[in-house]
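A single protein chain has been omitted from the complex, and every remaining protein chain is retained in its original position.
Letters A and B mark the chains as written, and numbering starts fresh at 1 in each.
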Amino acid sequence: MSDTEPTTSDASTSTLARQLEDLDRVVYRFRQNPMSVIGLGIILAFILIAIFAPWIAPYPSDAGYAGEPAVHYDQKFEPPSAEHLFGTDQAGRDVFSRVLFGTQLSLKIGAVVLAAAVSIGVPIGLAAGYFGGRIGMVLMRITDVFLSVPPLVLALSVSVALEPSLTNAMLAIGAVWWPWYARLTYGEVLSVKKETYVEASRGVGASSVRTIFRDILPNVLAPITVKMSLDMGYAILVASALGFLGLGAQPPTPEWGTMVSQGRDYLPAQWWYSTFPGLAIFLIVLGFNFLGDGLRDMFDVEVQ
Amino acid sequence: MTDPILDVHDLSVSFDTYEGRHDVLNGVNFTINEGETVALVGETGCGKSVTARSVMGTLPRPPGDITSGKIRYHGDNLLADEDAHEQVKGDQMSMIFQDPMTYLSPVYPVGSMMADVATYSGRKDVSSWEILKSFLGHRENAEEIRERSIELLDRMRIPDPEGTLDRYPVELSGGMRQRVIIAMALINEPEFLIADEPTTALDVTVQDQILDLLRERVTEQNLSMLYITHNLGVAREIADRICIMYAGEIVEVGRTEEIFDAPLHPYTRGLLDSIPKLTGFEGSGIDGQIPDYTNPPSGCRFHPRCPAVMRGTCDMEPVEHYAVGEDRTVACHLYEDGMEFEEAAAIAADEATYDNEEPQPAEAGVRSKQ
Partner (left out) sequence: MGYRDYLIKRGLSTIPMFLGLSVLIFTLARVIPGRPARLALGPRATDEAVQQLREQMGLNDPIWQQYIEYMRGLLQGDLGQSLISGRNVATDLLEYFPATFELTTLAMLIAIVVGVPLGVIAGQHKDKWPDNASRLFSFFNVSLPPFWAGILLQLFIAFQLGWLPATGRIGDVSPVPVETTGLLLVDSTLAANSAAFISAAQHLILPAITLSLAPVADIARMTRSSFIEEYDKDYVEGLRTHGIPNRLIAYKYVLRKSFASTLTIIGLDYGFLLGSAFVVEIVFSWPGMASYGVEAILQKDINAMVGVTLVVGAAFLIVNFVVDILYGFFDPRVWHEGESE
């Protein structure tokens, strides 16, 4: 609307006011979606648990806090009770405490995987989009090839070469996750490039690097943030699958996927052993999905 | 005189959007007699399509809302009985649209869509089995429907009617698509047809062909038709009577010749002015734009743009329809109750001399040009 066009005298204040108003609307849109608020709540709760696990957990030593996880064979396979909310495992360890400590691992896995994916994918997408031409085409073709194998399978084949461990699982997943970010960044750069101001700033002799940082990067930030929050849950899911297959964290690390896998040997009698760690995975992934969806509405961006 | 086939009485329609409530139609009245073609003429955005959708019962609700009025078809109020409306819509009424590019499904050959209209029009529901059969192109009287379609396309002067049935819309030109759309609308032999600007999107030469075809169908099948256009010139070619619409109100009704010989309403005169003349010179028409429906002008909705506006009357007192002579009504404060036609025509001619005067400055409620 033309009637909101600021006049010269109060241009800066009205820009600020408009930004605040925009922020207002953004927050409003976020709150309009009840799921996103629930998602935010779930994630905040998990973050608090991760930080305060040593104090909340009834038996921190069972989860390996300050040393190797303790064993109490005399208490093995106790069903859930007031003492052991989620029961105990085959070594008599408190499943509840271990699940709480697993939160730290899960958040760390998600963060490391995405950091790796973003720091490989975004520069590749930026380069491909910015330079275009032959370089761009080759880079995007390579990206497409990576995308032609399901991430979990590709992660598996990368992990052939590595010893099964949590670090290696994270590396393997990060190494196969970047193409999504390359694609996303590439698409955004192309659409930003179409807008004239990048052309304009090139015209006055701005260097490529400055153009990227000043004009392109801020524009790809929103979709990448949204994608990261949607992917966080999925990365945790894939990592727990590697753990479940015995290719990720090794027992007795209190990693959720590993715990579900261990518990599977004692089904159906000791059902709690697999059930509660799995529930934790489900909840944290659900939280990130809710949150990501809310962010998508909020920034009004399309990401796959 | 027999009862009219369609009688729209005091129809008001509003739309609720995030911008607020748009009171678009405001007490629309008109009738169409059997075998008659009536043109509904007005600028873009004045509510012609909303009127057509209300009659067809396809107004999206929400956001649309019919707040008052009756739509009588053969005397039955369709707004009172949704089932009857569905029934009439399927069996007796039909409609053709403005943009032939978008009114055909891109994913089926045109014959498939025609056959569905022939088979399922007016049906309440279909079973999953029938959906599957239709999808695979099986139907009971496929042969008969195909023949009927070919005959209709042939009457629409489509070359190779048989081959056309198996083509996709992308393979046909705009004019051909519009012919297909008309054929589809006629396949169930309706008695009443609404044509919503069917030639607007077409080339001038194609326009004339389509108008000829429509006229031919109307006489041969004794159709009654509501023909919608923003172009009075087109209306003259096809209509027996003309209803002039402005901002959701009918402002003048009359026989086609009368409207052209002696336009009464200042808006009608403005529209006549803007018909492209033979010289190709386009008259200036009327300054200003259709008002904002969230806050329509008080009194006569046309008064902010009216060259003959009377302060204190037009901007305050709501207008009524004044019968002027036989079969002629005009909603304008210039024409008092019970005026004879000659008298009215004299006033109109008198007012026309003021036409060169500057119109009043735009009032609140009128969007300024962007």
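Simple rule for what comes next: a residue touches a chain if its C-beta (ideal position, glycine included) is under 8 Å from a C-beta of that chain, and two chains touch if they have at least 3 such contacts.
Being a predicted model, the structure only gives us computed values, none of them experimental.
Asks: Where does the absent chain make contact, in terms of the chains shown?
Replies: Contacts of the omitted chain with visible chains: A, B.
Asks: Which residue, B:T58, B:N141 or B:N222, contacts the hidden chain when the whole complex is considered?
Replies: Of these options, the touching residue for the absent chain is B:T58.
Asks: Taking the entire complex into account, which one of B:S134, B:S274 or B:T313 touches the absent chain?
Replies: Answer from the full complex: B:S134 touches the omitted chain.
Asks: Touching the left-out chain: which of A:V71, A:I120 or A:L152?
Replies: A:L152
Asks: Could you pull out which residues of subunit B are in touch with the chain that's been left out?
Replies: With respect to the unshown chain, the touching residues of subunit B are 56, 58, 86, 89-91, 94-95, 97, 99, 102-108, 113, 116-117, 120-126, 128, 130-131, 134-135, 168, 170-173, 181, 184-185.
Asks: Across the whole complex, list the residues on subunit A that are touched by the chain not included here.
Replies: 35, 141-142, 144-146, 148-154, 156-162, 164, 233, 237, 240-241, 244-247, 257, 260-261, 264, 267-268, 271, 274-275, 278-279, 281-282, 285-286, 289-290, 293
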